[in-house]
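Notes follow once the structure below has been shown.
Note that this is a trimmed complex: some chains were dropped, and none of the rest were shifted.
Each chain gets a letter, A and B, in the order it is written, and its residues are counted from 1.
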Amino acid sequence: MAKVIGSIVSTQKDHSLVGKKLMIVQPINSDGKLVRCEEVAADAVGAGIGEYVLLVRGTGARRATGATSSEIQNDVNDCSIVGIIDRFDK
Amino acid sequence: MAKVIGSIVSTQKDHSLVGKKLMIVQPINSDGKLVRCEEVAADAVGAGIGEYVLLVRGTGARRATGATSSEIQNDVNDCSIVGIIDRFDK
């Protein structure tokens, strides 16, 4: 779980990252408390600033943002936003 | 080891996550002490709020929640609940 707090502008980057929206995300607990430290995640679901989102890492991250299996095979990305959290039920 | 403390409602998410129960889990020690920070895990064993559970990450997480190998191949999930803990023996 994380909150989207901004985005990254990067001109010089691996070609597999071109065209991806790279968001700054701050991991949080379900009570909104900030935990760990900020990370950069590629957005696969159209998340906006201030929204709470689901993150995945590694292989899952590449599957989320790749349109074709060839794209996924060459992707260097290792962290993606894969869902927007509507509500925490506790 | 973690305790299930709630669940997540997410409408907009990767298609591989549709139909999965996404639980909020709080990692714990065997004495119940809270450690690290909360995470979201896909439930593969029908765990309920308040139960102590086993988590796995990465490839193992996708194997736990996928019904078919095609599902596993396309799954973006990277954290799953794979067991309910009945008792700590120390």
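Everything below uses one rule, namely that contacts are C-beta pairs under 8 Å (C-beta built on N, C-alpha and C of every residue); 3 or more make two chains touch, one makes a residue touch a chain.
Note that the coordinates shown come from a computational prediction; the quantities given were computed from them, not determined experimentally.
Student: One sequence, 2 chains in place: how many copies belong to the entire complex?
Tutor: 5
FYI, only the chains that are shown with their structure count from here on.
Student: Compute the distance, rounded to whole Å, between the mean C-alpha positions of chain A and chain B.
Tutor: 19
Student: Along chain B, where are the residues that touch chain A in the complex?
Tutor: Per the touch definition, chain B meets chain A at residues 5-14, 16-17, 22, 24, 37-40, 58-59, 62, 74-78.
Student: Within their complex, state which residues of chain A touch chain B.
Tutor: 1, 27, 29-30, 35-36, 44-46, 54, 56-61, 63-64, 80, 82-90
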